[in-house]
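A single protein chain has been omitted from the complex, and every remaining protein chain is retained in its original position.
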Amino acid sequence: MVAGAAALRAGLAPPIGCITESPDFRGAGLPGFGHLVFGGHDVTSTPLTKRAEELTRSGVIPPPLAELVRPALDAADSEIRPGATEGGSQGAVARRLIGDLAEFRERRGLARVIVINVSSTEPPAAPDPAHLSLDALEQALEGDIPVLPPSSLYAYAALSAGCPYIDFTPSTGARLPALDELARRRGLPYAGSDAKTGETLVKTALAPMFAVRGLAVRSWSGTNLLGGGDGATLADPAAGESKRISKDRALAEILGHQVEGRTHIDNVPHLGDWKTAWDHITFEGFLGVRMSMQFTWQGCDSALAAPLVLDLARLMARAHERGVAGPVAEFGFFFKDPVGSNEHRLHAQYESLRQWLGQGA
Amino acid sequence: MVAGAAALRAGLAPPIGCITESPDFRGAGLPGFGHLVFGGHDVTSTPLTKRAEELTRSGVIPPPLAELVRPALDAADSEIRPGATEGGSQGAVARRLIGDLAEFRERRGLARVIVINVSSTEPPAAPDPAHLSLDALEQALEGDIPVLPPSSLYAYAALSAGCPYIDFTPSTGARLPALDELARRRGLPYAGSDAKTGETLVKTALAPMFAVRGLAVRSWSGTNLLGGGDGATLADPAAGESKRISKDRALAEILGHQVEGRTHIDNVPHLGDWKTAWDHITFEGFLGVRMSMQFTWQGCDSALAAPLVLDLARLMARAHERGVAGPVAEFGFFFKDPVGSNEHRLHAQYESLRQWLGQGA
Amino acid sequence: MVAGAAALRAGLAPPIGCITESPDFRGAGLPGFGHLVFGGHDVTSTPLTKRAEELTRSGVIPPPLAELVRPALDAADSEIRPGATEGGSQGAVARRLIGDLAEFRERRGLARVIVINVSSTEPPAAPDPAHLSLDALEQALEGDIPVLPPSSLYAYAALSAGCPYIDFTPSTGARLPALDELARRRGLPYAGSDAKTGETLVKTALAPMFAVRGLAVRSWSGTNLLGGGDGATLADPAAGESKRISKDRALAEILGHQVEGRTHIDNVPHLGDWKTAWDHITFEGFLGVRMSMQFTWQGCDSALAAPLVLDLARLMARAHERGVAGPVAEFGFFFKDPVGSNEHRLHAQYESLRQWLGQGA
Partner (left out) sequence: MVAGAAALRAGLAPPIGCITESPDFRGAGLPGFGHLVFGGHDVTSTPLTKRAEELTRSGVIPPPLAELVRPALDAADSEIRPGATEGGSQGAVARRLIGDLAEFRERRGLARVIVINVSSTEPPAAPDPAHLSLDALEQALEGDIPVLPPSSLYAYAALSAGCPYIDFTPSTGARLPALDELARRRGLPYAGSDAKTGETLVKTALAPMFAVRGLAVRSWSGTNLLGGGDGATLADPAAGESKRISKDRALAEILGHQVEGRTHIDNVPHLGDWKTAWDHITFEGFLGVRMSMQFTWQGCDSALAAPLVLDLARLMARAHERGVAGPVAEFGFFFKDPVGSNEHRLHAQYESLRQWLGQGA
């Protein structure tokens, strides 16, 4: 994504997959690619250049481009700080993260810092009374026992540092009453969860077709095959569960009723980043006649996700500028499980986003 | 469709696939199923009861239902008149058809008669100067050489008899300047062409997904396998051509550019009414990464078409009542090649239809 | 299957799907369909006529045929006895089953009775020392605690009554050392396990293609969607596990190495008997180029299984006549997990069966 932004900035690649570059969005006063500066927190020390090499080997980044964007990757690498570690109170860890964010903003002279969680999917977090109010949370953070999953600790730190926050993953992140309270109190926008880049994207474009045609969907079954880091993480049933919950929400909302069928997520290392999803749908038409449809999606996850990260950064900058506080429901277009909204129909979400952008003073 | 209407009327079947029965349309003052009376013109003398038997054998109409709706089929059979035959001037044939329509309306005491062309697809019609104005057309109709394809002769007769007209097929039908003139002069609505019930339905729900996500579709290839009367007709390259033209229009309109790929229509008698379509799409994402998607649609054509015929009859009655003259662009939702509109995106078409219905005084 | 046999006998249906009626098998001295007499044990009292009605409703048995074979179903119904129940020693239950089999053979004057287990799939059975020798087993059967799963109790009863036994299911059945000992001691053949009628059938035809072409299969993932009684049973993870073990064996044997990928079995009641399986395969070719293949199988389970049951009955009669004792390895063609053989390649299995039949004196 850093590689991609560098390529876009230098005019080395067309902005395919970046919706903020489409005619509907141009002229909306979004920050240019050239104005973005990258940094981050990570728990691994594998440099971005190394990961870009893997993406080159697997055919995602063309070799000549990889050469040209290497300086941009080195620059971003030098802005990556150690992630949230265990040991000590979470409050102390949070203060370190907040410091990193503030230091980055000041040293680089940035108008704002947008924090986007693109780390590995966590298992669903156990409920805790301290999640219900900011006061209770801040008290619990000083204890010895961790009260927040890492994604929420990052959200807490981001919001405390005055930074808008985005959950690109299905992890809990900002979706706790205490953190919503924090965002509203600080006048900060947040958005999420779980970018829709494949099977769910198609699902939310297709399910409304059955709805408007009055065709009665009876079952929708899905199998997702993927490798890479995400494949390995989601092979863990607990992490996979977060993803499945997030993926399954859309259908019942769009159709207005539950349907039969399950969603599987399988780790197939040989596929690497090339996720393959098969969905099978049965439906009834006039006089109860049974019909079916199936689709196979073969997408490259990183190439699908990267432009959305850039889009979200630009749009969130605008939301921050416009003083939005709390969840930005209009960003639901990007997410499997949109915070602040029950609208899952892709085209309705797009309209909502377009209108939001148009309104802005 | 007659069987289905009888079943709906008698409450023997739920209105699956009838969009005019969905919450968005109820209360819009559409005529009830119980108020519809069926008749028609056909060139074959095979009775409807016989065709219903075939549909029962092939699993479309459940056997008990077939029994219960037999009287309704007999009633409709008795209202079927010989279709447009060759020999004599087309003007003379038209007068006979007009007479049939008027006689039917009066004898049965109907508020209006809606004519819907559901006959076999014709080859594209050769252009003729007489198609360009009503005067020229009416003069040419009295000559010995046929000037109109049958679908347009039926449209001429319908409009002349004061009946709204709908092209459910890709045939020329009302889509000639002379007939548009006739419709406007008589203050009559018409609509078409070619109901979208399968591959194209999915295409117009899915292509906008690529568009709003900025993913660059490079190719879209399609193969349609079908048997039945329609399969046999479309196996003729000339008739197939009409269908292919009608099917291919949507994509370039939605994406804003041409893409690679062809559409095939194959006659596979063993499939009967169960049309199977496979579509394969290649697209590029960020940094030009190549991805693909494919879907297979397995639908029962008659079960998909019948409720749309009923929907269109009801909606067209409303358009007639409201005094619409000329093409009803807002009915584009139903068609592969919407007359009066370049909007092919299914969800935008749905919104347009919904708003049209809501406006009605 | 009873319905089908009656139809074949009466010449009402061609023997599609019966391999014993193909040119390769005719003249091999197999018993004619007209010589088969049906009976059985079941734990339900739902009559066959009732199940045939369901099969008619779901389109498997054509309605007119259903009428014509009703007497044959009634006859078979009258030969169904209560299955193995719990309570009392398993030895006592076995004696009752043995008595039923002997009485059936004598009263109907049959040359032999072939017992085929087509009951619901059981969970994998817990190992027990009494499974290892016939003496130990016979002693344990007289105890109060059940030592055998029902499928093995039926196998014990069948073999004890002098009847060949076939495991059409993945359940344990005859596959215990003690029962193998019994079969050999009594000079009786047995065969199994788990008829291959869908995904695995295709797998064992297709995997050898990759092998002979030297293409390196890296992953093979499968999702099976099915409803009906079998779907409901296999939704239970324990029963599903038996099936999955049985399904997964073939691939590694054929390819000579393990591959990535899992097999899912989902209960989708709306599909009824129409099982749908999707398999996705990745493989490497020259210079490590990555390619993929996928297939979707849409088969009607009962229509696929019934002729195999008849085939197996006829072939097993021949094996019995020829005095085969122990597992009939040459029947591996029919099974996902062939007892007595590691050969899973469909075409090699077919050759082996054909040669076996040809040898017979």
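Just so it is clear, A, B and C label the chains in written order, and each chain counts residues from 1 on its own.
In this section, contacts are C-beta pairs under 8 Å (C-beta built on N, C-alpha and C of every residue); 3 or more make two chains touch, one makes a residue touch a chain.
Predicted model, so just to flag it, every value in this text is computed and none were measured.
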item: Full-complex contact with the absent chain, from C:Glu21, C:Glu122, C:Asp180 or C:Asp230; value: C:Glu21
item: Chain not shown: contacting residue from A:Gln90, A:Thr197 or A:Thr296; value: A:Thr296
item: Options B:Ala232, B:Leu271 or B:Ala325, residue touching the unrepresented chain; value: B:Leu271
item: Contact partner of the left-out chain, one of C:Ile80, C:Leu215, C:Ala232 or C:Ile245; value: C:Leu215
item: Touching residues (missing chain, whole complex) on subunit B; value: 218-219, 221, 223, 225, 260-262, 264, 266, 268-271, 276, 278, 280, 282, 290, 292, 294, 296, 298
item: Residues from subunit C at the interface with the omitted partner, ascending; value: 3-4, 7, 13, 15-19, 21-22, 59-62, 65, 201-202, 205-206, 208-209, 212-216, 284-289, 291-300, 303-304, 306-307, 333, 345-348, 350
item: Interface with the undisplayed chain - residues on subunit A; value: 59, 63, 296
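Just so we're on the same page, only the chains that are shown with their structure count from here on.
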item: Angle (degrees, nearest 5) of the CA superposition of subunit A onto subunit C; value: 180
item: Centre distance in Å when subunit B and subunit C are each reduced to the mean of their C-alpha atoms; value: 49
item: Residues of subunit A touching at least two other chains; value: 292, 294, 296, 298
